[in-house]
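Excluded from the complex is one protein chain; the other protein chains are retained at their positions.
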Amino acid sequence: MKLEGKKLIWKDYQKEIPDDKYFYVRSCIRQNMFPASEHYFLKIMREDLGKDVFETEHHTTCGGIGYHCDVIKIETIMAIVARQFALMTEAGYKNYAVSCITSFGLYTEIIHTWQTFPEVLAKTRRQLKEATGREFEIPEHVAHASDIIFKLRNEIAAKAKYKLINKKTGEPLKVVEHIGCHYAKMFPHKGVGGAEYPYVLAGMIEAWGGEIVDYPERRHCCGFGFRQYFVKPNRGYSLSNTHKKFESMEPFKPDMIITNCPGCPMFMDRWQYVIAETEGKTYGENHHGIPVFTYEEVAGLVLGYDPWDLGLQVHQIGPEPVLDKIGIPYDPEAKYKGAAGQDIGKPELPENICCC
Amino acid sequence: MHERFANAFDPFVIPYMIGFVFVIAYLVVALCYVVKQLPLSDKKKMVKHLFSYKIFITVKDIFADCLLHVKIWKKNKLLGYMHSSIAFGWFMLIVVGHIEIFFFAPHRVNLPYYPIFFRYFMMETETTVGGSVFFFLMDFFLLMVLSGIALAMIKRLRRRFFGMKRTTRLKWNDRLGMYALWCIFPLRFLAESFTSHISGGGFLTRGFGMVFDWFNQFINNDALIRPTWWAYSMALMVFFLTLPWSRFTHILSEALLIYMRNAGIRETSKNNGYASVEIYSCSRCGLCLDPCQMVSGASLRQMASVEFTRNIRWGQRAQALEAASYCLMCNRCVQACPVGVNSVQLKLNLKGADIQYRYPHRYDYVESDAANRPLATTPAWANILQSGAETAAVEKTTGDAAPEVVYFAGCMSHLTPGIERSMVRIFKAAGVGYTFLDEEGGICCGRPMMLAGDRIGGEQLMARNTEAILATGARTLVCSCPICYKIFKDTYKLEGVRVLHHTEYLLQLLEAGRITVRKGAETGVYHDPCELGRHAGIYKQPRDVLYRVLNLHTTPYEGKDALCCGHSIAAEGMPYKKRRMIAKDALKKMTEKPVDVVVTACPSCKRAFAEIGTVGIKDIAEIVCEQLVLPQAQPQK
Amino acid sequence: MKETIAIIGGGPAGMEAALSLAGRGYKVYLVEKTDALGGHLARWDRLFPQQDPAQDLLNEMIGKVREADDYIEVIYGTELQYVKRRMRGLEVMLSNQTVLQVDAVLVACGFDLFRAERKEEYGYGIYENVLTSADLERKFKEKKVVCHDGRTPQKVAFVHCVGSRDEKVDHTYCSKVCCVTAVKQACEIKELYPEAEVFNLYMDLRMFDRYFEQMYHKAQSHFGVHFVRGRLSEVSETVDGKILIKTEDTLLGRPMKLTVDMLVLMVGMQACAATAELAEKLDLKVSPSDHFFETKDLFLRGNQAHAKGIFLAGACTGPKSLPDTLQDARSAAESIHRYLTD
Partner (left out) sequence: MKDFGFGLKKSGVMDLDGIDWTLFREIAAEEPSFMNCFYCGTCTATCSAGKYTGFNLRRLQLLVKRGQWEEVAQRIPECMLCGKCQWVCPKGVNTRHIVMLINKKLHARKIC
């Protein structure tokens, strides 16, 4: 593989990412499944990097799940999105930071639609005004939260306590990145590095000392696929997608996976367990599976935050092998303790896959 | 006459005796082997035949075929003479030689080598009438054999002299046997000539002996006597020892073949003993080479029947299978074979053995078709009869539901719609109530499957078609494809249904006056399709039809000598280019004298020739249809 | 000396037109931007449909151009700067400041090969074992057809229509020569490595010209090349540096994947980079649909540009095979001759 070739392509897919003054919206799935990730995004931005990121409890879902499950019409979604933008406008911000890539894709799609069809925008403005009395401006910049971390990756690297390097061997960790379908496949120019050889996560890994694994099914869906997962008879397809990816990455012996999207870490993490329990197949070393992280978790780890504060105990595939490789200290006893030291309960351990 | 040596022995008889004992032993073993391969019923037939009056016919046949080679005489006089002079001459030498022993040395009858080396052991002291008669006879037959051998040598050098374009190429084993055979009689002649001043001799041996005597003044001829007898004995030994491994095995097996054939045994399967005898009976005379169109038309010499039998005999299964998959099964070689080896059947047997009925077939769709298709209830002809101007000619429609004729066009005819259309028009013109069984596409008749060696598959298809044909209630089955015709007629069990090819049926309609035709100005020749001609013996009917509709010319390639179009369904392995070469060659031969149209009676032949495109090709049904005289077309008087 | 003509481009079309015009006694300036004649022909190994060495043809043409030096003056390393219309004829200013007074200009600037990097999903420039047809041709020329790591390729796939018939790269036209080149190169691979499995991924096989169908037949029957009707969808690299390709076998209606040692992208033709600039300088029209120069019509004025005294030859008016290019060049010479003698 020629990195220069990729760099040439990355050059074509640059986007303007402001490095400060963001209006931040959360992700439905992440705030439930990986709440610490969003928390630490804000924490890192504000405390470590000193940026202005505004957040309001008044924002709602973007409606993306309903949209991709074919249950909510695009006009309705537009009104929801318009309301979020109104909140941003009211707060006095022009840069919009999105935690979820499905939301990000949807915002991009809607803004593109409004720009192409001004009459649709006018209609949305009218509807929002009639329904809520609010008015809105289209953000000057819509950035996915990972775009911002990408933009600030070198600042993070400068403050980092750890590098994504195997302490014992001195070799960089082999990292699989997965950007998620809705990030750049629909609008390649809205994603850092485009859709074929996306750079957003690759850039972070590069800056933090790891090595990116380019494996054949890197473009493939993580297995979420709204229509597949949410409809139980189709759920086998969801599982099969994930299986396909893991079969493909297995020969590359990756140490970890870094993800961009709310659903991806969830499915790449949980389905490893299901594959192990139904097929008896495990990936990674010692039947441990390949640990899956969000980019905020990885940023938090290199900055030296405690793994359990970053919420890594909620992963199905335990992060311990990666922590050991990097040399990040952790207290196994504290894994299932809450912030105040209370017992949060231990999960039942699966049969075929080692989870800690 | 009296003996020269009291012990009646000389070491030079030993090689001969080795060969002789070997051949006898081989004969016994081979016979047991063949009989063992036969099914019990055939074994019974063999025994029964021995005690039936037919045994005399067999003896006559063996005499005519093995010794006189009457069949070869009929085909090629010079070749016939060559074969019979060697076979009959040799036979007579043995017979007369034995009689001589009985006459002059009856106490030596038990010595098998005695008649062979008679001239060495016995001497004529004074000229007797009996002696000179035998001298004459023996020399006469020796001369006969020698002339045959001389011709055989010429044949090897200049086959054109025999009117043969091709002859077989020989391998080392055949060459060894052949050279031994060529040596035997010249050596005997030399030995007897050298000995003739002691033992006496006839016009030939003594005559030449005297020449040698003259030479005797320069070189001592007597020193050559025993070496030539030795050489003679050695030649015999070599010939006998190579006999089981050379083409000359046929000398032994052909008589057995005739016996078994007359006993009613056939090559029903690959390992049947009769099949083995047939293979060993192939003398590799090469008479099948010239008729074979694979050889003459497509340079596929290695595929000829003579090579096929050789491959079978020497266990070259792959080559034999390839030859079987190339063979057009036109039967021209079978017809040419003087021994009567049915190599086409042998090829079919081999294909069958290769398949071993192991391929699964799934024709359940055939069953559902039978259930879904209304046959006798609403005959197709009922609609046809109600419409169209041509129905004016219809004289009657039968009251009962069963049509008079069930018409089966066949798969191939669907690719030559002109044939189907013509037949339908003819039926209508003749007022025949018919049902067109496979108008919308039908089930294959099964013969292609059979020709591929797959009996089980073929039978499944036959069962379906039998059911469908009988369900129509028609008493006559007319088919347009000779491939279908052949199997319908010979293999199907269609109780109470006459099976006719449309050539036969057209003649019947004409003779019965149900259709009338006018004679056109076209000139044409008729091409006999293999399946209709050589396989089914339909030669006369098409010609009787065609005389009425066009100016029929004749070619040398008619009847049993008809050519194959090269597109036989049997030859699944033959490349298309080769098929085309054969078709082109056949068409060229048939149209050496230009004609307007080549008429045939088979959709395959028609398509094959039509693709060459050098002359108009029509099916007999099409030409009859064109020349139909419809009642309303005639001026009213 | 008769009239004078400037020919822009010293490829096969330029050379052949120059020779035709020289044969009629015209003075020709052959303006070539590089320092060698031959254009793409100089980079090719063997020529379809009968595997003639490209070098032989090139040598013959260059030899003839040299022989005709009384008539043909080759000006290397220069490009056209501007053209001015004069009372009689045209004044051509070259980048080396030479000014030519000519009676007609023939544009024979040829084509550029499609940049395969533009089809990102095919991984050209990223995976070492993904080549273009031109790269493979160079390997043939160097007699070193091996994978990046020096291995002998066991499986090779050719992808037809890369950068042709593709709206995504704004090349909706067929480049004409890629199908037959793919078949040629597939056969050449099989000649070199008879044990290799060779796949041709095509959308349509456009075997339109003389002997092409026979080549295709030979590729199938003699060389056993696999033809898969389906367009390559994506390419990735396996852990051992091989190329995993995905396509649909549309004749079976089933997706398929396959690992190959070498993937060859049959890059199509596109209008050469100078087209737009030349169009402006010479007042030529460019077809909005394929971006090649437009001719006055496609029949009797197939070599005439819309501007007076300007003629067009070869692949600058759309993809052409070499025989077609040479014929087009001769026909352009004839057009110029008629124009000048009218």
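Labels A, B and C are assigned to the chains in the order they are written; within every chain, residues are numbered from 1.
Just so it is clear, a contact is a pair of C-beta atoms (placed from the backbone, for glycine too) under 8 Å apart; a residue touches a chain by one contact, two chains touch by 3 or more.
Predicted model only: the values in this text are computed from it and were never measured.
S.K.: When the whole complex is taken into account, which chains on show are touched by the absent chain?
M.R.: A, B, C
S.K.: Who touches the missing chain here, C:103, C:197, C:237 or C:294?
M.R.: Once the missing chain is taken into account, the touching residue is C:197.
S.K.: Check the options B:412, B:564 or B:602 and report the residue that touches the missing chain.
M.R.: B:412
S.K.: Quick one: say which of B:46, B:181 or B:444 touches the chain that got left out.
M.R.: If we include the chain that is not displayed, B:444 is the one touching it.
S.K.: Write down which of C:257, C:285, C:301 or C:338 is the residue touching the left-out chain.
M.R.: That would be C:257, which touches the missing chain.
S.K.: Please give every residue of chain A in contact with the chain that is not shown.
M.R.: Touching the chain left out of view, chain A contributes residues 232-233, 235-237, 239-240, 243-244, 274-275, 277-280, 351.
S.K.: Could you pull out which residues of chain C are in touch with the chain that's been left out?
M.R.: These residues of chain C touch the chain that is not shown: 197, 205, 216-217, 220-221, 224, 226-227, 229, 246, 249, 251-252, 254-259.
S.K.: Name every residue on chain B in touch with the hidden partner chain.
M.R.: Those residues of chain B that touch the unshown chain are 325, 354-355, 358-363, 365-366, 368-369, 411-412, 414-415, 440-444, 446, 448-449, 452, 454, 457, 461, 567, 569, 572-577, 604, 607.
In the analysis below, only the chains that are shown with their structure count from here on.
S.K.: Farthest chain from chain C, comparing Cα centres?
M.R.: B
S.K.: Which one of the chains is closest to the middle, using the mean of its C-alpha atoms?
M.R.: Centre-most chain by C-alpha means: C.
S.K.: Which integer distance in Å separates the CA centroid of chain A from that of chain B?
M.R.: Inter-chain centre distance comes to 84 Å.
S.K.: Counting only Cα atoms for the centres, state how far chain A is from chain C in Å.
M.R.: Their C-alpha centroids are separated by 46 Å.
S.K.: Taking the mean of the CA coordinates per chain, how far is chain B from chain C in Å?
M.R.: Computed from C-alpha means, the inter-chain centre distance equals 63 Å.
S.K.: Within the complex, which stretch of chain A touches chain C?
M.R.: 1-2, 4-6, 8-9, 194, 196-197, 214-219, 251-252
S.K.: Which residues of chain C touch chain A in their complex?
M.R.: Those residues of chain C that touch chain A are 117, 120-121, 124-128, 234, 236-239, 244.
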